[in-house]
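This structure is in structure tokens; I'll ask about it shortly.
All protein chains of the complex are present and in place, except for one that has been dropped.
Let's turn to subunit A:
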Amino acid sequence: MLRSSQPLTGPNRKRCREDEMLLATVLDEGERGFIIDTRSAQAAKQARMTGGGTEPKSFYLRWRRLHRPLERGRPLQESFIKLVEACNDTSINMDRWLSRLESCRWLSHVKAALSTACLAAQCMDREKANVLVHGAEGTDTTLLVTALAQVILDPSCRTLTGFQGLLEREWIEAGHPFHLRCARSAYSHARLKQEAPLFLLFLDCVWQLSRQFPFSLEFGECLLLTLFDNAYASAYGTFLCNNEKERRVGQGENTHSLWAWLNQPGERKKYLNPLYSHNALVIWPSVEPQSIQLWQGLFFRWIRSSQYLDEAWAEIWRLVEGN
């Protein structure tokens, strides 16, 4: 699986021999490749007007392009804000709750993200094909897809350490601009142009996987909530800045790593899943609407008491440890 940003084809259908060769060499004799473009076909076409575009079929033989539009940017942030508002709105009665939930579109975005990641995984696992994922910049929906696909495909990404490694590779080093994207969160009135909750969407998708495969992830909801918190506001330097270059300047000796903190023996236990058992297989989630649920642990965290659910979790630990 490869990732990139969009090719700069432009309105004049520019070519780049090096780019074509690069993609050609990825494919062995007789192999095929799929390009998953996270923009709609129309948006991708329009991108040409501003210098971007798509890989022309005739120059990228044996690569087939699929469009799977995933929401990003301002609309995704609006979706998030609307959902948080709906969750906090005590005046909605049951008559209107589901349509209000629907109008936020958040769950649709979760479904789309999971579906696309599954598609990428399917191409690799079932079709034995190579996959190239990109959107426009390659820093948002691209990473969402590649990271999720790896959780689905690769059991080593489902361990606590492996998942941290995945985050380092596919989000932090890959250059997801955390500083811009995770600025003010849902309550702020400052509607920043660059803000968008891609990383939260990723965490939500991982939560859906943990619900559908309760034995397959070594970590639990607590880790996901902690990551969400730290992406927006952190005592650690892990999610600082927008890319490696910026971090080199600021971080390193000046901050502490979140991973170092999490992995301490005393802390680590909090984030583990007592039901975990190594599952060597691919985990294919159901993306039917009935299978995708609202992440109550996150969206109702401060609204309703989690006491009874916490007690249940403690009971599970007790049973497993007693054994």
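FYI, a contact is a pair of C-beta atoms (placed from the backbone, for glycine too) under 8 Å apart; a residue touches a chain by one contact, two chains touch by 3 or more; residues count from 1.
Just so we're on the same page, contacts and distances are computed from a predicted model.
Chemist: Would you kindly match the missing chain to its UniProt protein name, picking from "MTMR7 protein", "Odorant receptor", "Globin domain-containing protein" or "N-acetyltransferase domain-containing protein"?
Modeler: "MTMR7 protein"
Chemist: Which residue, A:115, A:185, A:242 or A:255, contacts the hidden chain when the whole complex is considered?
Modeler: Checking the options A:115, A:185, A:242 or A:255, the one contacting the hidden chain is A:115.
Chemist: Taking the entire complex into account, which one of A:3, A:68 or A:247 touches the absent chain?
Modeler: Touches the omitted chain: A:68.
Chemist: In the whole complex, what residues of subunit A lie against the chain that is missing from view?
Modeler: 34, 41, 64-70, 87, 89-90, 92-99, 101-102, 105, 107-108, 111-112, 114-116, 118-119, 122-123, 126-127, 211-216, 275, 277, 279, 281-294, 296, 299-300, 303-305, 308-309, 311-312, 315-316, 319-320, 322-323
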